[in-house]
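One protein chain omitted, others in place.
Order of writing sets the chain letters: A and B. Residues in each chain are counted from 1.
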Amino acid sequence: MLGLTRKDTILFLIVIAMVICAPVLLNPFPSNSALAQFNAGYPDLMQRFLIFGIFAIGFNILFGLTGYLSFGHAAFLGAGSYAGVWMFKLLSMNVLPAILVSILVAGVFSVLIGFVSLRRSGIYFSILTLAFAQMSYALAYSVLTPITNGETGLQLSLNDPRILDGVAAADGSLPVANFFGVEMRDSLDVALGGWSFTFNAGYYLCAVFMILAFYIAIRIFRSPFGMMLRAVKSNQQRMSYTGLNPRPYTLAAFVISGMFAGLAGGLMVAMDPLAGAERMQWTRSGEVVLMTILGGMGTLIGPVLGAGLIKYLENILSKINDNVLHQWFSFMPDGLENVIVTLIHPFVGKGWHLTLGLMFMAVVIFLPGGLVQGGQKIAALLRRKKADPNTVKQPAE
Amino acid sequence: MESIILQILTGLDKGSAYALIALGLTLIFGTLGVVNFAHGALFMIGAFCAVTLHRLLQFSHVVIDETQTDFLGNPRKIEVPYIYDWLGEPLGRAVIDWSVPLAILFAVPVMILIGVIMERGLIKHFYKRSHADQILVTFGLAIVLQEIIKAFYGANPIPMGAPSAFVGSFDFGVLVGFDVNSVIYPYWRLVYFGFSMVIIAAVFAFLQFTTFGMVVRAGMADRETVGLLGINIDKRFTIVFGIAAAVAGLAGVMYTPILSPNYNMGMDFLVLSFVVVVVGGMGSLPGAVLAGFLLGILQSFASMSVVVETIPGINQVVIYLVAMIILLVRPRGLMGRKGVMED
Partner (left out) sequence: MSKSNFTRRGLMKTGAATGAGLAMPTIFTGAVWSAAHSGFTNAPQGDTVTFGFNVPQTGAYADEGLDELRAFELAVEHLNGQGDGGMLQTFSEKNLDGTGLLGKRVTFVSGDTQTNSDAARASARSMIEKDGAIMISGGSSSGVAIAVQGLCQDAGVIFMAGLTHSNDTTGKDRRANGFRHFFNTEMSGRALAPILEANYGKDRKAYHLTADYTWGWSQEKSMRTYTEALGWETVNTVLTPVGAGDFSSYITPVAQSGADVLVLNHYGGDMVNSLTQAVQFGLRSLQANGKDFTIVVPLYSELMARGAGANIKGIFGSQNWDWKIENVLGDRYTGTNAFVQSFGTKYGFPPSQAAQTCYAQAILYADAVTRAGSFNPCAVAEALEGFEFNGLGNGPTLYRAEDHQCFKDVVVVKGKENPENEFDLVEIVDITPRDTATYPVDHPDFQGGSLGTCNPGA
């Protein structure tokens, strides 16, 4: 189907099904149970899963295939975001032009950075991309404030021109991002017994783009171009000896992944029209590296899983405070309750970074192939077969 | 002229810190082939060794003073450090006053121990893994170390004073014939610069003039051959890691009077010291030191208001800009060798 092999088609269909059903799958607990704390099926977080999924898929096209480790991809995310908000301010609140321009601006930006950075390889390449991104961040935070609105971040305002939309709403409220009239925050709430599910318009817009991005990634992975990129990774020297210049291939991969990042940035502002300079900071770039490795670098589904896991921890763990803990364990005798709360306390709420750090270490130590490898190990166990040692090196894609 | 001398001086200080961290980083990289993202955290832990010693020395018992009240109106509790009881108050005060330099003695064994535990417990298993895995696992470790420190010491910076003998500044300008007050420089920063020169010299001397150092240098050049010669490289590498940790830790201890330590200070230095290492050339010790001082001084010059007014924002990006230019002109940094970390 669609030019995919049978195995890829199955994976693709599974991803589509998961994305469509996510509002249900991510709310497994009845909304009035104590475990509802762990529900992730609210629009903001689901949108983030997909947006960072797109970001990580794009990053993986560069890093997973060519092995070039960029520490500067956040710059494209930020550039895309700024471009998106500017389209909202100047042209129209329709998300489509904003997203397209985001991709375009990030693409142009990545051609520039890629052209220079790809003259070097290995850690030298990483440092060059890092340098570009940090410079973009520092300038966006301070000197470029007229364009970026600095620390506060670029926001919509009532006096923006918005040429296509005409005069702002008469009631003095800010206009809302929409897709030909469908507002991004429109939702359909469905109650089913004790459960409640929210189907959000913005989420499904992200879903369309994410599925598209995933499809493009599969096609790239399976194409001759993808083979070339893998060749760059495995042995660049041999490649040049055969008369092939790797530079155009790596640059193409760099720009494609930059455009994915721009798409992610555009979607971020389409869901929530604010672009801050922090989006360009190196820690953001580091985050996408972590997502990719955590999920399983070089695999198709891994980056998406990694992005989901990190965003889930960030949003769910950080909101568990002592009150919540006491509520969970209130059925226990007071003494025991306090002991357990004290034990869990350092890892949640303000300590969620600690859990994150421990988890990185655990995954890298025990599952070098990331979550995808973990999944394969479990699958192998279930099949009561000893895992083929080769699967560790080449997780199914 | 005076302002240029001043900027060179401030640059030397910044450069000393960069150089010390970069030295350890490149030592670890050159010998063990590991990219250690937790190196900034080691610098931070060093700084907190000083804080810890300071707190330990001030470990007190409570005397309730009925004549005074605290902020809630209860009788005031006055804390008397045990060390006053043991050494008498004047000597006790002096010891607490000197806690930063004393922390060197405290930090060296602690940092070596932490380094050895890190290497044996974790890093050792990552020699054969990809650099990306090494970065991820050490980055995870850095977060964990930071969070542990934050749990104990909070997120705010903690003030640490230099010994009162070194508080204040002296007029450097008068010595060389400038006007009074033209080149004023704090004593402690001069101490820091001197201290870092001693440490750098000691590390180089150790590698240059001892048999141990010779083997390590040989290992840096060609690990496999040295291993084939029947020399136990692994044990030596553990010690190298310990030394690198101690160097980063000492840089942190002595830096506390200049920069009040907080749990995040390591991350701030990490990125910069990576840039320093790369600009110097991966795996080159003299390169790391040279690049550290070079970037420190350039950063100081870029902060001068004349420069900033000409090129707005240059002070924020100068390090990265210079790094880019150097890498584009000299593919392997200032003193890097061919083939290191290029794949």
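Operating definition for what follows: contacts are C-beta pairs under 8 Å (C-beta built on N, C-alpha and C of every residue); 3 or more make two chains touch, one makes a residue touch a chain.
Note that the structure is a prediction, hence the values are computed from the model and not measured.
*Asks:* Among the chains in view, which touch the chain not shown?
*Replies:* Within the full complex, the chain not displayed touches A, B.
*Asks:* Going by the contact rule already stated, which one of B:P75, B:P109, B:G154 or B:G194 would touch the omitted chain in the full complex?
*Replies:* Touches the omitted chain: B:G154.
*Asks:* For the chain left off this view, which of B:L56, B:L87 or B:I184 is in contact with it?
*Replies:* The single option touching the absent chain is B:I184.
*Asks:* Tell me where the left-out chain touches chain A, residue by residue.
*Replies:* These residues touch the chain not displayed: 30-34, 36-37, 39, 42-45, 48, 138, 141-143, 145, 150-153, 155-158, 171-174, 176, 185-194, 196, 198, 200, 272, 274, 276, 278-279, 314-315, 318-319, 321, 323-324, 326-327, 330, 349-350, 352-353.
*Asks:* Can you list, in ascending order, the chain B residues touching the missing chain?
*Replies:* The missing chain touches chain B at positions 2-3, 6-7, 9-11, 13-14, 68, 70-72, 76, 150, 154-159, 161, 167-169, 181-182, 184-186, 188-189, 257-260, 262, 264-265, 268, 299-300, 303-305, 308, 315-316.
In this text, only the chains that are shown with their structure count from here on.
*Asks:* Just give me the whole-number Å value for how far the CA centre of chain A lies from that of chain B.
*Replies:* Using C-alpha averages as centres, the distance is 34 Å.
*Asks:* Which of the residues in chain B end up touching chain A in this complex?
*Replies:* My answer: residues 35, 122, 125, 129, 131-133, 135-137, 139-144, 146-148, 151, 271, 274-275, 278, 282, 312-313, 316-317, 320-321, 323-324, 327-328, 331-333, 341-343.
*Asks:* Name, in rising order, each residue of chain A that touches chain B in their complex.
*Replies:* Chain A reaches chain B through residues 63, 67, 69, 116, 119-124, 127-128, 130-132, 134-135, 138-139, 141-144, 236, 282, 286, 289-290, 293-294, 297, 346, 351, 353-354, 356-361, 364-365, 368.
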